[in-house]
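Of the protein chains in this complex, one is absent; all others appear in place.
Moving on to subunit A:
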Amino acid sequence: MQIEHFEIMQFLSAHPPFNELPKSAVQQLASEVEVGYYRAGSEILHYGESISDLYVVRAGSVEVYRRNGELYNRISEGGLFGQRGLLTNRKVRFPVMALEDTLVYCIPVSLFEAFCDEHEAFADFFEADDSGGLIQAVSDQADNNDLTTAKVKTLLLRELVSVELTRSIRDAAKLMTEEQVSALLIYDPSKPVSDDPEDDDGQIVGILSDKDLRIKVVAEGLDTHQPVATIMTRELTIVDSNAYVFEAMMMMLRDNLHHLPVVHKRRPIGVIALSDILRYESQSSLLFVKGIMEQQSVEDLAHYAQSLASVFVRLVNEDANSHMVGTAMSVIGRAIKQRLLELAEDELGAPPVPYCFIALGSMARDEQLIVTDQDNALILDDTFESGKHDSYFSALAKFVCDGLAQCGYKLCDGGIMATNPQWRLRASEWQTQFEDWIDNPKPEALLHSSIFFDLDGVYGHSQLASRLSELVAKKAKIAPRFLAAMANNALRRTPPLGFFKDFVLEQDGEHKHSLNIKRRGTAPLSDLVRVHALAIGSRKHNSFERLEDIKEAQLLPSGKVEDLEAALEYIATIRIRHQARKIEQGKQPDNNILPKRLSEFEQRNLKEAFAVLDKAQSYLKIRYQNKAILK
């Protein structure tokens, strides 16, 4: 006897993908479901537990989280969850919480699989769903091989190897050979150990690598009886054991490090090598950066850069969050610039005076995506003499900017490029320029130059760039008129919400019915965050990192920073996914999203995110403009 659960049948047949199924199939589903009720705030699926059902939300709504606790999605009536776990290794990959009191229908995996086999439309739905990576994820064994969820400590396969700083270089080399490590940590037993356990670095004072032995010892013919202290690298970049592998990778790429000491509560517990990460990740962003460095000509590089889009799509499909995607794309952009500069120096010869090539705007903020202008400039050493040296730097700039254009980075409409003599200045001239911007702020002038307030050295003498950042951080926070002018600029682009909190869309032209999510969303948000960051003298560039500083400084009323973080992440995620989807469809990625194409829930969230921006802009207006008038 098959009994008819009318209520369940009726509900399922009104929602995709069940609405595509024949009536008998829906009836079978309805008669085999289990029904569960979850109170608001209770956990429905716990990370890592085994899962044997596909869940359909019958009433209420749930929130799906990434493993790191970030909100991934909200699912309301008629929505599904659990499919990821079912399609991969039958373990929950995304924990789920009930946002409201929620009733779910649970479809057993046996039936789910049978239906995927029997009904093509049903199977297609799950394949197309969630950025298409589902089925593929099975073969990727994504779970423990995922840079975005694995932590650095999982890479540590052995005990820490270290020596005292007074031991000889030879002893250190012997120990490295015996232990088969390519790097040693060096400690100083006479160094006082801090009472504060949070501040204990375990007496570690340096690191020694194979490369140091090669360059500083063998090539120089150095006496190996000397203590290791003479050749160790003293400036350590350290990673916390709880950081994601992804973050460690970015640190190594940015600073060109091959070894990274790992600390747990500031106590060293090991060292990871670039090869550890390479073993982890086979063909993605990291290898891509390595490949960039191997290209021998601008043509090769331009050809190679064509697969940038697929690296981007892959990252998005691996559920990297917007910070990770932004950082990866910036690191890649930086690598391309670095390689172009190396090639330029090969062609033009060594530079006549020291210089630093700087990235501006989104790349400097580590927020670069796939559709982007090149914004860059040159800081020249003060010994620069334009009559003697400018031909070199103008040629260098042309080489790099043309090369970037060939690699897909559009020339900047505003002319903010190193090829523009206006943005090829001596360090002291830059300093004067920045001081002038801060001391005599004219909103009009700042509108075009605010991009300079996110600057980061990419190649050459990076101190030239960091000195400028330092100047800005120190001066800006005590310049209320400057902050007011920056705030004024940050208010020029408003979120696309109308009076009735509906989306305001383009009414005509090529992008009719769309909204530009960069111009109306991510850009005004990062503008706003920049103003607050300048106000507290933060030296961070990335908007999320700036928000952390802003939170620490307690600049905003409680809860506001979290709102801004969530809004930024949400808007950026929608933008990233939009671009990835366009690329997958073989179209030109852009920033124009059609809200109609978003699910009702995505629309609601996006409106909420825009509302956060709207409120934050009102606050910005009051805070900085009033202060400026009072002073």
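Basically, a contact is a pair of C-beta atoms (placed from the backbone, for glycine too) under 8 Å apart; a residue touches a chain by one contact, two chains touch by 3 or more; residues count from 1.
We take it that contacts and distances are computed from a predicted model.
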item: Chain excluded from display, named as in UniProt, from "Alpha-ketoacid dehydrogenase subunit beta", "Sarcosine oxidase subunit delta family protein", "MotA/TolQ/ExbB proton channel family protein" or "DNA polymerase III subunit epsilon"; value: "DNA polymerase III subunit epsilon"
item: Per the touch definition above, residue among A:L71, A:L103, A:L156 or A:V371 touching the missing chain; value: A:L103
item: Hidden partner chain, touching residue among A:E32, A:E435 or A:E506; value: A:E32
item: Residues of subunit A in contact with the chain not shown; value: 1, 3-8, 11, 30-40, 42, 58-60, 100-103, 106
